[in-house]
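Okay, so here's the structure we're looking at.
Here we show just some of the chains, and they stay where they sit in the whole.
Labels A, B, C and D are assigned to the chains in the order they are written; within every chain, residues are numbered from 1.
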Amino acid sequence: MKKYLLKGNEAIAEAAVRAGCRLFFGYPITPSTEIIEYMAKHLPAVNGTFVQAESEVSAINMCFGAAGAGVRVMTASSSPGISLMQEGLSYIAANELPVVVVNIVRAGPGLGGLGPSQADYFQATKGGGHGDYRLIVLAPSTVQELVNLTQDAFDLADLYRNPVMIMADGILGQMMEPVVFQERETRQLPAKDWATTGAEGRPRNTITSYSLQNEIGEANCLRWEAKYRSIAAAEQRWEQYMTDDAAYLMVAYGTTARIAKAAVQMARKEGIKVGLLRPITLWPFPVDGFKSLQGQIKGYLSVELSAGQMIEDVRLATNCSAPVHLCNRQGGMVPAPEEVLERFKEVFPAAAAAV
Amino acid sequence: MAKGTVEVDKLRCKGCSICVEVCPQKVLNLSKEPNPKGYYYARQADPDNCTGCAMCALMCPDVAIRIWRQASGN
Amino acid sequence: MTEKMIISGFGGQGVMFMGKILAYAGMLTNKEVSWIPSYGPEMRGGTANCSVIVSDEEINCPVVNKPSLVVAMNGPSLEKFLPALIPGGLLVVNSSIVKNDVTRDDVRVLKIPAQELAAEKVGKANLANVVVLGAMLAKTDVLTLDDVVAALKEVVASKRPEMLAINRQALEVGMNYVKENQL
Amino acid sequence: MKEVFKRTGALTDAPFHYCPGCTHGIIHRLVAENLEELNLLGKAIGVTPVGCAGFCQQYFNIDMQGAAHGRAPAVATGIKRALPDRFVFTYQGDGDLASIGIAEVMHAAARGENITTIFVNNAIYGMTGGQMAPTTLPGQKTSTSPFGREPSVAGYPLDMPKIIAQIQGAAYVASVSVDSPKNVLQAKKAIRQAFEYQLAGRGFTFVSVLSTCPTNWGMSPVKALEWLRENMMKNYTLGVLKDAAAQ
């Protein structure tokens, strides 16, 4: 199979085109801009349309309209731009529209910096917009996985009629790695008979999230909640590395998962029994992955490019059954594998001593 | 002069009285009894004078008016 | 065999291209590769650099904190990245421009007057980067000249086939300079 | 006897929830009749604002989407780009369009987006109970200009059709009123023209309709029509402000 050397951002864009994405609305922002530039260049050739929106607010609402019209659509941005999309995302979730949103996270808050960051974890997983809703959040950690998960994202969005976010950072977005575009089995997806495509030949469709009666509002909430439960049951994804005999577990996703993996390898060389659990879905958080290991693990190290956000989900997923510590860098800085291992030994001296 | 017949949908009418005011022939007025929603609805008080000019219908915000016309001389 | 490289210089010196060619060459020889640029306005006016890893093993950490090879196309690059070079690592210097002293003696140093070589021996001063690439290949085992030529074929030749020969020539000029001078 | 006026089938049977005498209802009818007359019921997709007309998807007998406050032109853009052969329009109030949503409508116009926007200007926020709109007249009392809109603090009214007419991508811009049968007929024509331009692919079309809000103006419906005539129509010039085809 042909290998391409692609930037992460380009890989996302190409994967989207191959997944049938025919509309893209976006507004430039570093470090995600290559996605929209790629779309501007390549969508016309497949009869797709790229529109540079006047803002991220407009971009997400254009996605709303297009998704409501039944077409595969995507937008991409980075942290401040994603913040501007929160109202729109809440509307999209409430109207159950399949939209794929890419967040190539940069250092925040505020204008911040352009360095890699994972500080938008809470925003993505707990809902930065108002009301109870969930995005399906996918966290690739290689350029190849950016490709695969982007393609999955469109299927998941259509399957569950739910917005899906692909979350990565500037390192993943900017780096080049070899990728292949595999032929993928086409998933059986429900017909979009709810879409507003003009009512010719069928009863008319309306898409709205307004409910003045609280009873109806509650019924909607319960319906959404049931959907989220079924997603949580069916779609948790994670990778386990060296966990069979692990007494300790590093937990990391995206870029930090790669670094943590290197740290695990270094630790293993020293005889330390530590493994890695890499959440691939950040929502639903891979609680099942933790459950299967819970008995054997004496301590967790959450490796993050934030002040410590996923660590809360790790504690919740493990029911606080063992201590969970944090190894982090912030503001665009990235820890070296050595640093992660050092931190590990610092918080779990017993692990190193046991060797 | 043409002869018109106006039918006001009593349930739709909110008694805003715009039609009453706009009718050049002063054909319409409001009922004394409210409809089930509590509105005093419009009705033809002086049906004979209606020309079927449809001004009332053009101005009715609730699209509650229907009009027929018999051309004069017919 | 893993080579972790940082290639750094002014914007316009073609350091990104050098990195890409190396990564491409690695990919074509079925090695694991990664390439990360510096990005954003930090590039504007200042220096640009990229980190490239070519390896026989899976690349976990793509960030190069401790390079085994540094290419410094200008002075600020040398200052910035020399301290990070691992002991025994290779420093390749574009000595046409870089006048700084190399302050470490635990690293291997390769000084290439790339500007001059490119101008005089290739006839194109703006191929200094390719000359440096060639020189570098003489001193690393991770990729051969042929690997890089193959990469150039795919990357350069697809768009500007007429450039292939001269690029190849520049590579050879660099490599030969090292060999001839027994550097 | 000939039926000379009947309720268009482009409206559903649902009774309007608007206050008595609110001219949103007239404008609904005009939009609906044009949809029917141009045979668009099967291919039209309307976009609902947030505002008193936020429920209008219950009334128009077509496919509709409900946009976030002010974003209808962006939503309509998404629909139109997805389905270029469908007919797409937005229906928006003055708070929705001229305040929070001004960026979206200006840029839809700039893109020459092939959609139609019906702009209902009642010089107030109806839905939320009578706050100042960008179109509120100087001196006009609202719940957020309780002493009358004072331009030195709260600025001057925005004349949206005048502004939109400056934008190259706008193919047709008209300003109409529904205060009288004559003007209602004019308004219907303007909407018709805008719709036909969209069908001809001419670009962005915009019809501003001066409308009343008896409830929040604190007037009887009839008095409100008078106030509209005497105050709003003096501030906002009626007429076709731009017609790309005619130029």
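Quick note on the criterion: contacts are C-beta pairs under 8 Å (C-beta built on N, C-alpha and C of every residue); 3 or more make two chains touch, one makes a residue touch a chain.
Just so we're clear, the structure is a prediction, and the values are computed from it rather than from any experiment.
Counting over the whole complex in this file, how many of each chain type are there?
Full-complex copy numbers, labelled as displayed: A x2, B x2, C x2, D x2.
Criterion: only the chains that are shown with their structure count from here on.
Between A-C and A-D, which chain pair shares more contacting C-beta pairs?
Contact tally favours A-D.
Could you work out how far the Cα centre of chain A sits from that of chain D, in whole Å?
Spacing between the chain centres: roughly 40 Å.
Starting from the mean Cα coordinates of chain B and chain D, work out the distance between those two points in Å.
Comparing mean C-alpha positions, chain D is 26 Å from chain B.
Name the residues of chain C that each touch 2 or more other chains.
In chain C, no residue touches two or more other chains.
Among the residues of chain B, which are close enough to touch at least two other chains?
none
Within the complex, which stretch of chain A touches chain D?
By the definition above, chain A touches chain D via 23, 25, 49, 51, 53-55, 57-59, 61-71, 73, 87-88, 91, 95, 196-201, 204-210.
In the complex of these two chains, what residues of chain B are touching chain D?
4-5, 11-12, 14-18, 21-22, 39, 52, 54-55, 57-63, 65-71
What residues of chain A sit close enough to touch chain C in their complex?
Contact set of chain A toward chain C: 3, 5, 30-31, 114, 170-171, 174-178, 255, 258-259, 261-262, 265, 334, 336-337.
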